[in-house]
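If you scroll down you'll find the structure; I have some questions about it.
Only one protein chain is missing; all other protein chains are in place.
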């Protein structure tokens, strides 16, 4: 049993509760930093992919997990980020400028999209963003002169501080670049959550009327949330482009949007941890399934045929299981396990129980 | 004449969208949940019927297979509510949306496992027959689709606005607890509605598979139908049909008069426009929440 005694307000303001917790996160960071020396190229690539998804997940988490605006169209912003990054690079802008700008441009587009979306709630917002995501495919085809349309675009390595960073040529450097951005975004996110703006996001999510009564401007808050969310998503998109090396109008399809939303739900809505847990699931599920298939094939003889849709089917089942049995996602389960050990042997089963609420109509808002 | 032909085939397509949209609205009206898997239900309904009638599967007579597959889908709808949706009692609308999207993935996966990923057509007695009508040549399937859809929408509309049970179902959606206190068996009502939505999906699937071919990814049509439901104003049955028809008609005309690629864009562009100018659809029911 571990008890954290609080003697200073800074303990609640600092991102970590005590030195023990801080040291755990520092060790984690050191392990992740050292990973390229341990892992082979394939798994390093997978880990890079997980980090990129985690950035995208954090982008969507700001909007959906903390501001309560479900978006089924974030692949559109991945696309905006990816294309603007590559177009800027092709125009001769150095990466150190092009990359941040790609995020900023995507963020501005996101904030502009927020203006009509402000009046929409729940499912209406979901279908609005979903339609947007579907249309992006066609927009890319229609803007062929810039986007390359159906034939798509290619991007090889980038130059940063005199180093050539390439996903295939120098996977370690690429990994560290992604890791650095992940850490920066995570720190910014932590800071956001411990400041008034992050709290106003939560306020808007939980009760718009009382947020207003506390002086929170709903329209402004949602617009900022959209902007920040899309900026971070844009960065993830830029990395996805660099990671894939080639992309076209079908790379950022609606399915990616849905996958991203499901990912943060599985990870745990309303927590930064959730974005990472979800990214780990989505990143390693295909590997896990192919290993499992080989194993099954080895035991029952032979059948290693590809089953189309298997990944999504399994993913869907995992999600259904989580929504039914652990609505707070992996993070929620993790909190319970942690509390169990911290309070051992005083943990009670009903500790995380919520009051039962009945659904009232959402037509009245 | 050409335009009329285009209009009729658009209407027939629109009717299928309308029927899926009807399923969305039915569930939304009575339970306030949004079943994003409705399109996949339709696809499943089509495959169940194909599995029963087509000669390479069971080869039952068409008219015998119809009620069986409608019954199977109604049962599946009921079971889904019983085993999954009911546990979501009190959770947010968005959670149900995400759950049903996941469900759609699972249904597509299962359908792919059973019936494969090749497009298949339902063998039916109407196939290939045509009626000539004052210079117009209409496929029997198209006519059947339109007639069945109008009849079904009409009777469901009357059911909800005229019968006691229908009104009770609407009450259940507005406030579950209050409806429960008023003696409405909320859970049974919900189960019935999901069964009804399953049956409607089966009918839509049968009509769709009779007109064209289905494969597991046909379920994604649900997204377009959902757009149609929103355009028509979620929560109104005739509105859902109207939205479906608008989407169905706008597609062939957009590709004829603008450019081929626009038949995909048009419905969603229209949806965005509707949402921007009438945020809650053309026949909105949303009012300001009382505090």
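Note that the chains are named A and B in the order they appear, and that numbering of residues resets to 1 at the start of each chain.
Just so we're on the same page, a contact is a pair of C-beta atoms (placed from the backbone, for glycine too) under 8 Å apart; a residue touches a chain by one contact, two chains touch by 3 or more.
Simple rule for what comes next: contacts and distances are computed from a predicted model.
Note on the omitted subunit: UniProt lists it as "ABC transporter ATP-binding protein", one of the names in "RNA polymerase subunit sigma-24", "Urease accessory protein UreD", "Chloride channel protein" or "ABC transporter ATP-binding protein".
Contact with the chain not shown here comes from a single listed residue; of A:44, A:192 or A:238, that residue is A:192.
Residue A:200 is the one among A:200, A:233 or A:249 that touches the chain missing from this view. Contact with the chain not shown here comes from a single listed residue; of A:218, A:289, A:318 or A:343, that residue is A:218. Although one chain is hidden here, its contacts on chain A can still be listed: residues 9-10, 12-13, 188, 191-192, 194-200, 202-203, 205-207, 209-218, 224, 270, 352-355.
By definition in this document, only the chains that are shown with their structure count from here on.
By the touch criterion stated above, chain A contacts chain B in their complex at residues 70, 116, 119-124, 126-128, 130-132, 134-135, 138, 141-142, 209, 254, 258, 261-262, 265, 307-310, 312-317, 319-320, 323-324, 327, 356-365. Note for the complex: chain B touches chain A at residues 32, 34, 84, 87-91, 93-95, 97-99, 101-106, 108-110, 112-113, 117, 173-177, 216, 223, 226-227, 230, 234-235, 261, 264-265, 268-269, 271-272, 275-276, 279-281, 285-291.
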